[in-house]
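Dumping the structure here so I can ask a few things about it.
Just one protein chain is left out here, and the rest sit where they should.
Here the chain labels run A and B in written order, and each chain numbers its own residues starting at 1.
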Amino acid sequence: MSDTLIWLFALPLTGAVATLLLPRQATALANVTAVATTAVAATLLHAVSRQGTLSYEIGGWSAGLGIALRADGLSTLLLMMTALVVLASSVYASAYFSKAAERARFWPLWLLLWTALNALLLSGDLFNLYVTLELLGLSAVALASLGGKLAAVQAALRYLLVGLLGSMMFLAGVSLVYAGYGTLDLSTLAHTVEAGPLAWTALALMTAGLLLKTALFPLHFWLPPAHASAPAPVSAVLSALVVKAAFYLVLRLWLDVFADLLTPAAARLLGVMGAAAILWGSWRALRTERLKLLAAYSTVAQLGYLFLFFPILLAMPPGPARDAALGGLVILALTHGFAKAGLFLAIGIIQQRCGHDRICELDGTAQRLPATTFAIALGGVALIGLPPSGAFLGKWQLIGGAFATGQWLWVLVIIAGSLLAAAYIFRVLGHAFGNRAYPQSTVTVAREEWPALVLTGTAVIGLGLAGAPVWQLLGSNA
Amino acid sequence: MLTAHWLYGITGCLVVALGLRTALLHALLLHRLIGINVMGAGVFLMLIAVAYRGPGVAPDPVPHALVLTGIVVAVSATALALALARRLTAEQDDE
Partner (left out) sequence: MTTSAMLILDILMVLSLLSLAAAALATSDARRSVILFMAFGLVLALAWARLQAPDVALAEAAIGAGLSGALLLAAVGDQPRRALTGDTKPVHHHDHSNLKLMLEWTVTLLCIAVAGALAWALAQAFERAPQATLAQAVSENLATSGVSNPVTAVLLNFRAYDTLLELAVLLTAVLGIFALGPARPGYRTAGPVFGGLVRWLVPVLILAAAYLLWVGAHAPGGAFQAGATLAAAGVVLRLAGQRTVGLPQGPTLHLVIAAGVGTFLLVGLSLLVLGRPFLGYPPAWAGGLILLIETAAMLAIAATLVLAFLGGRPQPPRVNVTGGKPPAASISTLRPRSREGLSGADVPGAESHKHFSEENRQC
């Protein structure tokens, strides 16, 4: 059963090689790989919910000498979200790229990106995490620059440089950890790490590198242009998954490995940056003229909510309240992943059909593309945090936790952020539902439209109404 | 605690700082790339210094393997960055 850990990264990687060697059958191969990998992820989810954390020592070497893979509740949930989002986006991408040459270039890189995501979520070794981060960064950059337009290449280059800087800082931290503790295995380190300047500097460096990659304010400057200029399926995955992977690592390092070192001040710093991200990102989203930029700024804001959890989590002693708050964090992250991916896919359809993504000229979109507009509305509901979306559950936990730990200032930020989100979403919907006297009719392809609907529907209905298993699964967090 | 540890380790830290400064401040891509590569070299210095166990004693091979991997990853990233820059100039020449 723990073999599934291997198949989770081996399948996409094999698919990448296959699509490279057989470009004419690439789309079919890629979709088959996507379905197979999603099935494996579902198997893993089932296994972890029954047996708890699964681990695998690659090569049979004990952890330390070799590299261990580990799947607990948190990583399994994220793996499942990754699989579903990539599957839906793959279906969309099959119809998005019209030229065979573009598709031949897209699929291998796309599957390599998925390999990187899965490998990162499964990894239990610090240096291995560095390599997966680099693989993730390079494939994301290569995908973001597909199409070769000036804006995309410029944004991709900046993304690459920022990513490299972040990776170097992460590696500096890893080398300090090895220098001091002689091991790179995460679970061994969790027991061995002691508070002191060594651990502090290592954690600070690794966190700084990861914050660059997760685009937390004020290190977010690279994200909006990169996500807005990339092709639609790429933007979906970048916003929903790639930045979340770096956030997952921050969470893992802070809560699992270096848990003993943390001080409320450090957590408060993250919280302040998160609060600034919420307010700044939402404000910029309100002011922007383009849909894709709006979605990108919204990502910056939503990541801020995730970081707001840190001061609250750390102020709670371990126990059911903290577990509930952690569950809220995870469900908020999952909801954002689904909703943002669906939103970008829907925006992609609008961009292709209308030729632009300017908000002011969206009139009549609801008449022309009703399913797509509905998907945007659903995604918007999840981003604002209205019930019954999973985001509502997450924000509820956040607000409850803030009151319980006496940090009620964050509540003001959450309310302001939600109001701003409502404002920018309703602005878009207001334009989209505007009536045009003679709307042009467009032909829509079902293959293009339903991925966005399914993703946003999951965010709003699936995670909201069926969110309870998330807490159960996290409870098996060893 | 060998002198070599101190010498090369601290040099590594200084080299990281030098590279970081250029990577952050310089306006031009090529210099920033060189800065990032120099940062990498500094981190490798730290790792290999840690691996060194003294004359006549076999060094710790794990950091050596890590640095080898790091060198290859760095050159891949540099190659992609340079290709992006070349494409960028081609697009800018068009405008």
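The rule is simple: a residue touches a chain if its C-beta (ideal position, glycine included) is under 8 Å from a C-beta of that chain, and two chains touch if they have at least 3 such contacts.
Computed from a predicted structure; not experimentally measured.
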Among the chains in view, which touch the chain not shown? A, B
If I consider the whole complex, including the chain that's not displayed, which of A:R105, A:H227, A:H336 or A:R368 touches that chain? A:R105
So one chain is hidden, and I want to know which residue out of A:M81, A:V131 or A:L253 touches that hidden chain in the complete assembly. A:V131
Using the definition of touch stated at the top, determine which of A:L176, A:A295, A:A366 or A:A421 touches the missing chain. A:L176
So which bits of subunit A touch the chain we can't see? 3, 6, 10, 13-14, 16-17, 20-21, 23, 56-62, 64-67, 99-102, 104-105, 108-109, 112, 115-116, 119, 127-128, 131-132, 134-135, 138-139, 141-142, 145-146, 148, 153, 172, 176, 179-183, 196-198, 200-202, 204-205
For subunit B, which residues lie in contact with the unshown chain of the complex? 1, 3-22, 24-31, 33-35, 37-38, 41, 44-46, 48-53, 55, 58-62, 64-65, 67-69, 71-80, 82-87, 89-90, 93-94
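Operating definition for what follows: only the chains that are shown with their structure count from here on.
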Touching subunit A in the complex, subunit B uses residues 16, 19-20, 23-24, 29, 32-33, 36, 39-40, 42-43, 46-47, 50, 62-63, 66, 69-70, 73, 76-77, 80-81, 84-85, 87-88, 91-92, 94-95
Using the touch definition up top, name the residues of subunit A that touch subunit B in the complex. 127, 131, 134, 137-138, 141-142, 145, 148-150, 153-154, 156-157, 160-161, 164-165, 168, 171-172, 175-176, 178-179
